[in-house]
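One structure coming up, written as structure tokens, with questions to follow.
All protein chains but one are shown in place.
Let's turn to chain A:
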Amino acid sequence: MAIAQSQGVLFDQLPFQCFQEARKVLTEDRQEKLQQIQTMRDRIARLQQSDGNALHRGGEQYKQKRLESMRTELEHLKILADINDPNVKRRFEDGKGDMSKPIYRFLADRKWREYVRKILIQRVTQMKVVPDVVPHCDPIVDIKIKFGRTNVQSGDFVDSAISEKPCQLTVQSFEKDPKLITIAIVDPDVPNLETDSFNSRCHFLASNVQIDALTPHLDLAKLAEEQVLVPWLPPTAQKGSPYHRLSIVLFQQKDNISVDKAVALRNIQQTDFRTRSFMTRHMLTPIGASLFRTKWDDNMGAVMQRAGIDGAELELKRVKVQPLPYKRRNPSTFR
């Protein structure tokens, strides 16, 4: 309203006394912080050049640890310098924040954690993706699922005809450094009639995919041949079976070391994909999880046939539990 009424006046020059006085204080604080940033940078440079062993009895290890904590402090100071700037706040809220700058990454991360991340964790824990597929997951990247043009919220049911083709993921990282990640799409609800239990089936597996804060879009159909370990298998569910959860888990590869495709393929089980053993073998940490669901629909039979999955002509029915032998208290003689 203030901006609409006053044309030509810059946003931060608006003539409100309290606002301008506050701006003065904040500008002074910003100058202070910039000073602190400069001194910290100098200290880091000096420490890097010095000899670790001469410095402290802890030696090189101590020096590295100190450098680590000084760099964290530096990042923190950078955020503190810009957090009170009204222009920064305005630019972020308009969606024009530059993700290469730490302050906008920080603001995006904070906004994500306030609501969207909570919803994601709720969906993932309520649908039991966390204990069934992976033992734990602390999401640090945001995942959005899209099939062609349809946006899929986490936990939504997706028609089999739509999910026949691979999806597009928007993986938003809030850290500066690029990461090498592994994407696994696992269905832990495949019925196994012999064991009266469920099998886990891998619908997609790709590793050595690079993501960073500036390039969030990922089309699973367009990944390179060397990156894809298991090509896209359309999600299917037999008629009468309970719904299948298609869980999407993103793992960070330790120290960004590439996963060897040959080694990985040798150990992947065809019938029952064990996510936990895959995780431990290649030293992966879950950094994001989401899911969508699928159940029998009219197109499923055709999709199963095309994908070469058996069981399209079978229907699953519940085995009736035999009632316990009680003496009936209302035989016909009672009436």
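Following the convention adopted for this analysis, a contact is a pair of C-beta atoms (placed from the backbone, for glycine too) under 8 Å apart; a residue touches a chain by one contact, two chains touch by 3 or more; residues count from 1.
Going forward, contacts and distances are computed from a predicted model.
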item	value
Per UniProt record, name of the chain withheld from view ["Large ribosomal subunit protein bL27m", "Golgi pH regulator isoform X2", "Beta-adaptin-like protein" or "glutathione transferase"]	"Large ribosomal subunit protein bL27m"
Listed residues A:Gln49, A:Ser197 or A:Thr271, member touching the removed chain	A:Ser197
Candidate in contact with the missing chain, chosen from A:Lys111, A:Lys128, A:Lys165 or A:His217	A:Lys128
Contact partner of the left-out chain, one of A:Arg46, A:Arg266 or A:Lys317	A:Lys317
Missing-partner contacts on chain A, residue numbers	128, 130-133, 135-136, 188, 191-193, 196-198, 238-241, 311, 313-319, 321-324
